[in-house]
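Every protein chain but one is kept in place in this view of the complex.
Up next, subunit A:
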Amino acid sequence: MDSTAAETKVQIRLSTRDPGLQIAEEPTVLLVQTSLSRHQLSTLVNDLLHRETRIPFDILINGQFLRTSIEEFLTKNGINAETTLDVEYTRALVPPLNVTSFEHDDWVSAVDVLSQSSPAGRWSGGNVQGGQERILSASYDGLVRVWNTSGDVLATSEAPNNGGRITSLKTAKWISDKKFVAAGLDNTVRVYKYDDDVRTITTSLELFNHRWAVEDVAVHAPSNRILSASSDSTISLFSSNAKENPAAPANLLPNSTAASNKRQKLSKPDRTVPARGALATFTGHAAPVSSVIFKPDDATVAYSASHDHTLKTWDFPTQSCVDTRTTGHALLSLCAIPSRNLLATGTSARHITLVDPRVSATQISVMTLRGHKNGVVSLATDPNSEYNIVSGSHDGTCQIWDLRNVTTGGQVGEGMTGESVYTINRQGVSGPAKSHGEGVKVFGVCWDKEVGIVSAGEDKKVQINRALDL
C-alpha cells in the first residue's frame, strides 16, 4: 500500500471564508496526490491565487487542521480517499513568538493595551497614533504602570491611600487614551487620569460599592459606564464621570469607622480624591463574580460569570437579571466572541466553555475547549480573526484556540470539543506545563492587533508575543 501511496490521488474542493482570498478560477475541484502536506497545499493555493506576496495558509479538512500529509490525515480519520474532500484554506496562524517581557516588582495581575484598534483607542477617536501603543499593567503591589512597546515605564501610579489596607490590584482597563480604571483587593474601583505628555497618573475618582475584592471591571467609554465584579457576589455599575455617580456609601469609606479613620489619618493623605457610589448594584450571584463584560453591540446589557457556576445576563434599564446559564463548574473568566454570538468562559475545571447567551439557545454549552491544566482565568479574542481566541491559565500557559478546529463528540452536554492550536509558554519556561503553574501563573491576557498577545503573570512580567511577519 505504501508503494502505491504516491500514486493515490484525491479530489479536493478548495474554499475559504475570507472574501479577499477567493480563487477566481473555476473549477475549484482539484485532483491532488494524497502525499501532499500542508505546506505543499499552501503553495498550491498561492499558485492558484496569483498573488505577488505569498501567504502561508493553514489547511482545514473537516474541521481539523492538517498537520501531516493528506494521506495520513485520511488514514487517521478513516476517510475514504475516493470522496471529495472539502478543504478550507485560511491564513495560517503565524506562531506568535516571544517578543519581549516587561519586568515588574510584583506579580502582574492584569494588562490592557491602548492602540488604534483596541476598543479604548477606537473610543478615543483616533487620538492614538500608530506606534504610540500603550500597555497598562496592574500589579499586586497596588501600582498601575503604563508602558510603551519598547518596555519603558512611562508612568506609575501612586500607591492609593486606603488606610493601611491591602492595595493589590486585580484588574485594569483603558477607558480612553487619557483614562483608565483599575480595581483590586481594596474593594475600590479607581479611575485614573493618564497624561501621555507629562507621563503622570493621577487618581481622579474612587468608586465605592463593594465589600470585598473587585475581581474584574468592564468599561464602555461612549456611555461612560464602568462595570465591576466583586467577590461579594455583586456587580456594580458606575459612571466614569464623577458627577453622574451618587455619593459613596458612608459605611464603605475608609474613614467610616473609628479604627480605620485613625489609620487613615496616620497615613496622612496628601490630597483628597472624590469618592462616589454606584449607579446600580446587581445582586443575584451566590458566589464571587469573577468576570463581567458589556455585550459587544449593546452597552445596556452585561454578562457576568461567577464562581457559583452561573453566567448571567443583566439588563441595565430594568436593573435585573435577564437570563441565567448554569454550568457545571466555577467560572473564572469571560469574553465575548461577537462574530458568532458566543460567550467564552474559562472554568476552574481547566477548560473553556462556549455558551450561546441568547435566550433562544437550547444548549448550554456549544463548544468545549480542552487543553489547559488549571483554571482559565483570562480570555481575549483575536482582533485579526473572528475564529481565534487566546486564553490565559493558572497553569502558566496562554493557548490559542481556533473555533473551526473542533470535533463533535465528547461528553454529553458539552457540545463540540476543540483543541488548542498553539501554546505560549512563559518566557524562560519550557517543557510541559505543570498543573499548579507555580511561579508562572498567567493572570491576564490581552490580544491587540498592533502589539500582539500581551500576557501578565505570576513571574512578575508582562510578556508580549507577536507573529513577526504579519
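To be clear about the criterion, a residue touches a chain if its C-beta (ideal position, glycine included) is under 8 Å from a C-beta of that chain, and two chains touch if they have at least 3 such contacts; residues count from 1.
Everything below uses one rule, namely that contacts and distances are computed from a predicted model.
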UniProt name of the unshown chain, from "Ribosomal RNA-processing protein 42", "catechol O-methyltransferase", "Sorting nexin-3" or "Ribosome biogenesis protein ERB1"?
"Ribosome biogenesis protein ERB1"
Per the definition of touch given earlier, which of A:357, A:375 or A:418 contacts the omitted chain?
A:375
Of the listed residues A:210, A:295, A:325 or A:426, which contacts the missing chain in the full complex?
A:210
Option from A:145, A:220 or A:307 whose C-beta touches the chain left out
A:307
For the chain that's not shown, point to the residue among A:35, A:224, A:300 or A:348 touching it.
A:348
Using the touch rule from the top, list residues of subunit A that touch the missing partner.
107, 140, 164-166, 168, 185, 187, 210-213, 231-232, 251-257, 259-260, 287-288, 307-308, 328-330, 332, 348-350, 373-375, 377, 394, 435-438, 441, 443, 458
